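As you look at this complex, bear in mind that one protein chain is not there, while each of the others sits in place.
Then we have subunit A:
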Amino acid sequence: MAQDHSTAFVRTQEIPPAPPPPGETGAVHWIKTNLISSVPNAIATAVGIYVVYWLLSGLIPWIVNGTWVTNNIRECREVLAGSGGGCFSVLTERYAQMLFGFEYPSEFYWRPSLAFALLFFAVPPALFPMYLPRWMLIATGLYPFVAFWLIWGGTILTPIGALAGVMVGYYAFTKLDKYGFAAALGGGVVGAWVVWQAFGMIAGGMPGFIALEAVESRNMGGFMLNMILGVVCVSLSIPLGIVLALGRQSSMPLIKIVCVVFIEFVRGVPLITLLFVANVVLAYFFPPDSNIDLILRVIIMITMFSAAYIAEVIRGGLAALPTGQYEAADSLGLNYAQAMRLIILPQALKISIPGIVNVAVGLFKDTTLVSVISMFDLVGMIRGPILSSTDWAGVYWETWAFACILFFVVCFGISKYSQWLEGQLRTDRH
C-alpha cells in the first residue's frame, strides 16, 4: 500500500479500552445468557435447580444429623431416632480395617502409612520431570524396594538383593549393548538372576539381619491392597504394553505372532476369569515348592490384562505417526532403539495419554474384583467382615459412600494429572 504523507495528525498513544455497554457483563447478564436465554433453557434450568435441591435436601440432613460415636448399628438407631442422619460410627470404628484389612497387625499400621506418604516423594520426579531435577528420579527408582520392605517387612537383605540384581542386570545390559539387543537382554537377565540367587541364599541364612517383622501377603487388605495392586500393576503394565505394541509392529514374524496372540487372547477374556485362573490354576505353572503367593499371581494377571489394552492404545498412537518420522530417524543413522526411544515413542505416547489414563483408571477400579476371589480389599472388607458383622449389618450407605470417595479422589487425581500433562506436551502452533 502506498504511504500517505499528507496525514495531518497521527495518534501517538493507544486509546484505553472503553467499558462495554451496561447489561453486557455482570451477574444479571450471565444469568440472562446462560440460564434463561429461551423458554426451553429456562425450563431446563428450573428442572436442574429442582434436582440439585432434591439431592441436597436428602444429603445435608444425612451428613449434619449423622452420628460418629456409637458402638454398633442398634445404638445408632437409638441416637438418630428417625432424624434421617447417617450412622457414620461405622467409619470411626472400622476405618483402620477398611484401610489396612483386618489382619495387618495394628501396631505396624505406620509402615504402610509411611510407604504411602513416601509415594508423594517417589512419584513426582517421574510425573513432573520438567520441574524437578533429574537426580530426584533416584527416589523413584528406590521406592519400590523401600515400599516393599516397609509393607512386607523381613530382612533388609531381600530388597537390597533385588535392587542389586536390577542394577547388575542393567549394567550388563548397557555393557553388552554393542553386541546386539538379544545378547544385551540375555546378559542382563542372567546377571540379575545370579545376583538374586546369591542374595536369596544370604537372606535365607540370616533372616533377622536388620529386619522388620514380616507380614504375610495374605494379611494385606483394605484400601491398601487396592493401592498396592493399582500402583504396581499400572507401573508394570505401561512398559509391558509398550513392548507388546512394538512387538506387534515387529518385522520378525515370530515376535509379532506371539504379541498378537497374547494381546488378542487377553482382550477376549474377562478379567474376572483371569483372576480365578490366578487363584487356582496359575500355581501349577510354578515349581511345586515355590509357593508363589496369591498377591503376586493377581499382580501378574492384572498387569497382563491392562498391558494388552495399553498395547492397543499405544498401537493407535504409533499408527498415527507419519512414516516420514521413521524415515527421518533412519536417514540420520539412528538405530532401532534410538529411533524408538527418542523419536517414535515420545510422540506415540503423547497421543496415547488419554487412552492410557483411561486404562489406568479402569485398572485401579478393577482391583476391587479381587474381592471375588476372597481377598479382602476395600470392597471385600465392606462386603465381608464389616457388613456381615452383627454390629454393623445393614450400614450400606455410609460404608459404600466412603469407598466411593476413596476411589474417586485417586481416579480424579489421575485424570486431572493427564489433562495437565497433555497441556504441557503441546508443541504445535498456538
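Points worth noting:
The definition used in the following text is that a contact is a pair of C-beta atoms (placed from the backbone, for glycine too) under 8 Å apart; a residue touches a chain by one contact, two chains touch by 3 or more; residues count from 1.
The criterion applied here is as follows: contacts and distances are computed from a predicted model.
From the set "Glutamine transport ATP-binding protein GlnQ", "Sarcosine oxidase subunit gamma", "Cytochrome c1" or "Bacillithiol biosynthesis deacetylase BshB2", the protein name that UniProt assigns to the chain left out of the figure is "Glutamine transport ATP-binding protein GlnQ". Of the listed positions A:I36, A:L334, A:I353 or A:V372, the one in contact with the omitted chain in the full complex is A:L334.
For the options A:Q347, A:S389 or A:S415, the residue in contact with the chain missing from this view is A:Q347. By the touch definition given at the top, subunit A reaches the unshown chain through residues 322, 324-325, 327-328, 330-335, 338, 342-343, 346-347, 350, 425, 427-429.
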